[in-house]
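I'd like to ask you about the structure that follows.
With one protein chain withheld, the remaining protein chains of the complex are depicted in position.
Per-chain numbering from 1; labels A, B and C assigned in written order.
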Amino acid sequence: MVKLNKIRSLSEAVASVRDGSHLFLSGFAISRNAIAVAHELIRQNKRELTLSQCIGAMDADLLVGAGAVKRYIYGGGSLDRFGPLWNINRAIEQGAIEVDEFSGLSMALRFLGGSLGLPCIPIQSLLGSDILKNLLNKEVPEVKVTECPFTGEKMVLLKTLQPDVAFVHVQKADCTGNAIIQGPRWDEDAAKAADQIVIVADEIIPTELTPFLVEEVRIPAGRVSMVVHQPYGAHPTSLYGVYDYDREHLTEYASMARTPDGMQEYLDRYVRGVKDFSAYLEAVGGLEKMIRIKADALKKY
Amino acid sequence: MVKLNKIRSLSEAVASVRDGSHLFLSGFAISRNAIAVAHELIRQNKRELTLSQCIGAMDADLLVGAGAVKRYIYGGGSLDRFGPLWNINRAIEQGAIEVDEFSGLSMALRFLGGSLGLPCIPIQSLLGSDILKNLLNKEVPEVKVTECPFTGEKMVLLKTLQPDVAFVHVQKADCTGNAIIQGPRWDEDAAKAADQIVIVADEIIPTELTPFLVEEVRIPAGRVSMVVHQPYGAHPTSLYGVYDYDREHLTEYASMARTPDGMQEYLDRYVRGVKDFSAYLEAVGGLEKMIRIKADALKKY
Amino acid sequence: MPEANYSKGEIMAAAGAREIKDGQNIVVGLGLPQVAALLAKNTHAPNISMINEQGVVGFSPVDPAVGMADPRMWYKATYFNSFIGTLGSFLHRGKVDIGFLGALEVDQFGNMNSTMVGGPGNTIRHFTGSGGANDIASLAKNIMIIMRHEKRKLRAAVQYITSPGYLGEGNLRQSTGLKGGGPWRVITDKAVLGFDRARGRMKLLSIHPGVELDDVLENTGFELLRDEQLPATVPPTAEELKLLREVIDPTGMYI
Partner (left out) sequence: MPEANYSKGEIMAAAGAREIKDGQNIVVGLGLPQVAALLAKNTHAPNISMINEQGVVGFSPVDPAVGMADPRMWYKATYFNSFIGTLGSFLHRGKVDIGFLGALEVDQFGNMNSTMVGGPGNTIRHFTGSGGANDIASLAKNIMIIMRHEKRKLRAAVQYITSPGYLGEGNLRQSTGLKGGGPWRVITDKAVLGFDRARGRMKLLSIHPGVELDDVLENTGFELLRDEQLPATVPPTAEELKLLREVIDPTGMYI
């Protein structure tokens, strides 16, 4: 039986993104980031993007640093102990991007509601905070303080989120789009909230194998538009069970991103100045580095 | 390191249920029902129960047939081609129980919202139906037709559900309560919606093994109050990957449940008239039957 | 009239299968819907995603099942989740192209009843209720109903609206706030019916070979819209019959 082959090249998949789109990228701090996608979005000079994430990550920081982002909707974030999200914090401080700042769970519920096609969803955190005060002061309200009509409890009603395209880096996928995510999956609902899902898989598995791994399939083929095969596509962030984060390169990034000039130099050296993601992988240490960060079979990092 | 041992006997776990409680049982039609729990609830003569399920199943039909149920909240259901839920349909026709009838997804969203501690959750089905009309006519409203304050779309706001206790039959669990569900898991959110979760496991696995099966753990120990070890506890319904449904016994049940007298005879023969679930298993064919319904390793049924 | 070399179930399955396009997401139930979807999958639509409401997607059954809760229906599934993962993040998210439904009764507006019918005196008989049917009818882009063509089942008005069709004449469905496209095909053992979606009323599209127009009209409890020229339903091909009989339903459980 012929199976629909959704495999596309990274550049084809990214070329389908229109300027001004609302994108979701799968990163969480320094884990399972859609780094290859962020690089290609920058190389293809995509502009005026809206990005949304539960927790900010390096993939978003790269895009903000490259000036590709108009609006960022998120719940806070960092590069863990490697440092803050320098570009995002700087853009917020300078008013260079529009920012809607929420909490982790309020973003997660907005995505969950979006994944279910619900127009709104309630939450009972945010109340009393300056996060809420800031959001209520905005002209385009996406939050409303109200009461549950059944219990009378106070609650915050949130408009749900449905990105145009979600780029989700995963450990394995088959060519029809069934995607396996191992470890925590902070991005599962956000992916399903999106109108189009592009799976970026470190490994492509044969469709015959999928039923045997069914308990680990987190995004079903029927929701997936394209599949990109991109080994090490999350580098320098970690891919649980496949490779560890690259401590050396993250340290270099955090140090260069500290200043606008340093960030431009980083982009020139590793993103705009290289032909493609393979050339980036060579530039950061190639095969030798990839062997060094290979995950231990038991520890998974 | 000492691990908290939550293992209790079936009779201890069921004894903790107070008359008048709101229970969730894990059955869906003829699959993964909490049959051993339903039997023990009947033997311990629990009364005035409220039951809720996305889709009605044999475990609920048994309890309604035994007169243990005051109120049933559900989204429709059957015994698949073995027949209708005779006791539940009869009780509805005769007005013998209070019934709140919803749809499958509206029940699922009420449980999802309950699992997240949300007081209410919207849905955009039910509109225009007699299901909704009936619910709106009730004195205690749990549904409200309203509009999304952000989009203006019509929606039905549902009060969420939080059962007092969920009894969930699963393939495997460890003694701390980490529960593995294989195959579809229509009951996962309903379980998490409950205040207390009692896991009934066909097999107990050592805690050392749990991290290796982590991708299949669906209910985490931190939410579980008790663990009951009850092999074949879903019989005569199927347990995916472990045993098939018992065609012979389901046919007998569907035939006896057709009349009130037949149902009482069934309960006398297989539930009230036997000492415990082991005696029931002997009465329905014992070891020979259990070997016959063992699941095929590839097909899982 | 030549004696047909196929059964009623076989032409219903073939007619249903032809309405399916490759790559679609389809919610199917037991019986003829599943047979029709599998026939499409085995012929022109190998890449459809079949969805079982309680949380099973991408299955390829090889043994006849007794219902959706039968693990035979889940064989070689590529995705397990819950109602939330099927009726939620597929259906309510607007990503189900076709929802197959059955019903005790369907009316001229495509409204469906699977809950109750009146019995003798003031009694009612209560049946299965909704399950996912109300949700599917409310939210899928297209609803396909497969049923026997009988006057008591194709009624002017159903006794209970479990699952909404167009509700009444005109744009009542939209003004009620329902987001799915509504009823689209009714495949019976006599004909293929569709809808004038603007008017919300059922329309005769084609009559199965060997069936007379009067037979269709007499066994329908309301006036059917129809064009002057009525084609005959294309009968199942030899390839389709071979697949149905040898691969999809070899024991003849459903067809």
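Miscellaneous remarks
Operating definition for what follows: a residue touches a chain if its C-beta (ideal position, glycine included) is under 8 Å from a C-beta of that chain, and two chains touch if they have at least 3 such contacts.
Just so it is clear, the structure is predicted and the values come from calculations on it, not from any experiment.
Contacts of the undrawn chain with the visible chains, over the full complex, involve A, B.
Considering the full assembly, A:W186 is the residue among A:F24, A:F167, A:W186 or A:Y232 that touches the omitted chain.
Interface note: of B:E215, B:E248 or B:D276, the residue touching the hidden chain in the full complex is B:E215. Considering A:A15, A:L127 or A:L209, the position touching the chain not shown turns out to be A:L127 (whole complex). Residues 1-4, 115-118, 174, 176, 178, 192-193, 207, 210-211, 214-215, 217, 220-223 of chain B touch the missing chain (whole complex, contact as defined above).
Taking the complete complex into account, residues 28-31, 54-57, 74-78, 80-82, 84, 89, 92-93, 101-109, 112, 123-131, 153-155, 182-189, 237-238, 240, 244-245, 295, 299-301 of chain A touch the chain not shown.
Definition applied: only the chains that are shown with their structure count from here on.
Among the other chains, A has the CA centre that is most remote from the centre of chain C.
Separation between the centroids of chain B and chain C, computed from CA atoms only, is 29 Å.
Computed centre separation for the pair chain A/chain B is 37 angstrom, with centres defined by C-alpha atoms.
Work out the mean CA point of chain A and of chain C, and you get 39 Å between them.
Within chain A, the positions touching two or more other chains are listed as 116-118, 215. Each of residues 80-81, 84, 88, 91-92, 139, 179 in chain C touches at least two other chains.
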